[in-house]
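Every protein chain except one is present and positioned as in the full complex.
Labels for the chains are A and B, by order of writing; each one numbers its residues from 1.
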Amino acid sequence: MRTGQPRLGSQNRIAAYFAAVVSDESVRECFAGPAAFPILPNKRVYFARNRGDGEDKEEVEAKVQALGVTATSKYMGEQWLVHVPGTHTRSATHHPQKNCVSNFVTFTTRHQATTTFIMVGPTASLAPLYRADGSSSYTCPATGYELLGAVNAPVELPARRDALKPEEATVEVFVKPGTTTAGVGERYVEGILRSVLATVILGREKGLPRRGVVITLAIVGGEDVERGDSYLTLLPALLHTSLLALLSATVPLSMTFSATLLGVTKSGIIIPDPSAADAKAMASLHALAFSSKGHLLLNESQGRFEFDTWEAVRQKALAICQNTAVSADGDVSMAEGAEGAPLHDFVRETVEDQVHRDYPWKIDAV
Amino acid sequence: MSKEAPLSVAERDFILDALHQNVRLDGRGLDQFRPLSVSFGNEYGHVKLRLGKTSLVVRISAEVTKPRDDRPFDGLFNIALELSAMGSPAWENGRSNDLEAYVSHILDRVIRHSNALDTESLCIIQGVSCWNIRADVHVLDFDGNLTDAACIGVMAGLQHFRRPDAVVKDGQVVVYGVEERVPVALNITQKPLSTTFHSFDEGKTVILDATRKEEQASEGELVIGINNAGDVCFLSKFAGDPIDALFVVNKSNVAQEKVKEINAMVDKVLQADLARRAKKGMAEEAQAENDREVSPNDPFV
Partner (left out) sequence: MTTPLVLLPGEEVPSDHLPPTKNNNPLKLGPGLRLLSQPSTSAAAGHVLTATQAGLLTTDAKRNTVSLLSFSNRRYLPTTNDLIIAQIHHSSADYFHCMVTPHTAHALLGQLSFEGATKKTRPMLKQGELVYARVLSVGIGAGAEVELTCVNPATGKAEPGGLGPLVGGMVFDVSTGMAARLIRASSASPDQTDAVEGLVVLSELDKKLESVGGFEIAVGRNGKVWVDCSNAGDSAIQATVAIGRCLQQTDEGNLSTSEQKKLVSRILREMKIG
């Protein structure tokens, strides 16, 4: 189906993440508690990848060049299985994002396509739904959340709601929890989402003024946020799902963005993407979103923290989203030849996957 | 905004003309369902269902609560269907519409009032605590026959769901986590499903599992809730042209056949999923070090 240079889809990040785990001594220490992953450097790592295009059974040989670890993928059902000879098999849905992977790893496939990665990312697809004008599905491996987003735009809104801003589009966000009725928590997070999304939607473009952009997000899998609990853990996932659904509906946007959640433990260690359970134990939680041009679009924090902590969190978040900042201790460095940002890449890969699906006749002809 | 866009004259006339010749737009027979696919997610009671282009997700959840004062021996069971703009641009977020009320009513009658889920088995301490089982229906895509799709989804979810085990110790209710004790299946007494027929041409032509456009062109509908044994638990004909009584009898037989087929199909998927979980559970026990629950994959997608 695909021609030209083979591309590694977003799913491959999971594999890459594990490769990263193997490659870095310091990384292993970040694993929390009994879930520690007993991998030693220079061990072989097997991983599966799911390309989602019917060619699942392809085996990809990957080599972690940085430390000379050879990793080979093997199809083992739809699960991400990692096998380290001498230890036992593990699933790759194994709360991977909890860990702080700070080094970039370059690895090569059999096709000699070199790609640069940093830790596991979410997986997503565009246009899974048929009635909505645009839609996206999003699975977050760290928390187990499965989200669906739908966008209807531009549509006519009942007259009472468009009167406020006659010059531009009215953005409406609706969050539907999986196993409860929507309540105060959902209304609160809808407000945050609406303000972030309204800044990137070009509401004055042709056809949009006085019309509605209706974004509906449903949490279809994973545990619900319990009443009274923080919605921050879900916020990055909700933002990514909305962005992808907006792209799928071709709502004009001034830029894209990526978001991340960071937790700070009581001892001051910054943990990217803590799960909902872990988040409860954090001293503070920070959800940040950066536009593709580097603007800070969202800054929601909770808990007690110093300004210095927040600054460190911001730098880390920027590095995760954008791959642009270099912190003082050289913690995150620019990978040579890396284009764009890791989480930003995830948005791009999802879009590219869909373009390839929609335009095989066009791309193959080139 | 709460109404689907009306059909054009051409569409309505053509659908009727074609049905005169027993032809449907998707090439189906009159008494044929669209392709049905049911699969289960990671959690117990997480159903993904697709009937043609209509698709939905059902989530079953349980919590301990106090029984109603007038029914101290009964647990609680609710079906929550909330239509959002995801399923159709015609539906407005946060506002209920006629379809929502209509489908909720039928689900209540077919599943709850038929006592398909034995609510007495949900009682923990009489008058003090009981389980509250909640079925959430999320409509992802609406292309007709929401009633039957939701009904199949909720029934499949109830059969798949496992609630945590709870015991009474010294008058206190202790709920065990899924890791501590094997969770408990719900007590399903029977498996009734609804089947919806739409009539055309003054009741001369009747079709099963109408698409959205066929529903819009139809003159009336007949819903039969029936179980495998042929017990009719619900029968409704809310509006539209009258149809012959004999016809209702004939269609009940068709409905029973369809319900049997669908229940058998759901059962097969359910058994396969449970078998896979059991196998995985054993594998996990064998590897005591494997400390964390892995998310099972879904072989049916």
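Please note the rule applied: a contact is a pair of C-beta atoms (placed from the backbone, for glycine too) under 8 Å apart; a residue touches a chain by one contact, two chains touch by 3 or more.
Model, not experiment: these values are computed from the prediction.
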Hidden partner chain, touching residue among A:255, A:281 or A:296: A:255
Residues belonging to chain B that touch the chain removed from view: 1, 4-14, 17-18, 21, 23-27, 89-90
Interface residues of chain A (partner: the chain not displayed): 4-5, 126-127, 130, 133-134, 152-156, 166-168, 200, 202, 205-207, 209-211, 247-256, 291-293, 347-348, 351-352, 354-355, 357-363, 365-366
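Heads up, the rule we're going with is that only the chains that are shown with their structure count from here on.
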Length of the line joining the C-alpha centres of chain A and chain B, rounded to whole Å: 32
In the complex, chain A residues that touch chain B: 34-35, 77-79, 88, 90-91, 93-95, 129-133, 135, 144, 146, 148, 150, 152, 155-158, 172, 174, 176, 178-182, 214, 216, 218, 220-222, 224
Chain A partner contacts - residues on chain B that touch it in the complex: 1, 41-43, 46, 53, 55, 57, 59-61, 80, 82, 84-89, 92-94, 134, 136, 138, 140-143, 287, 289-292, 294-299, 301
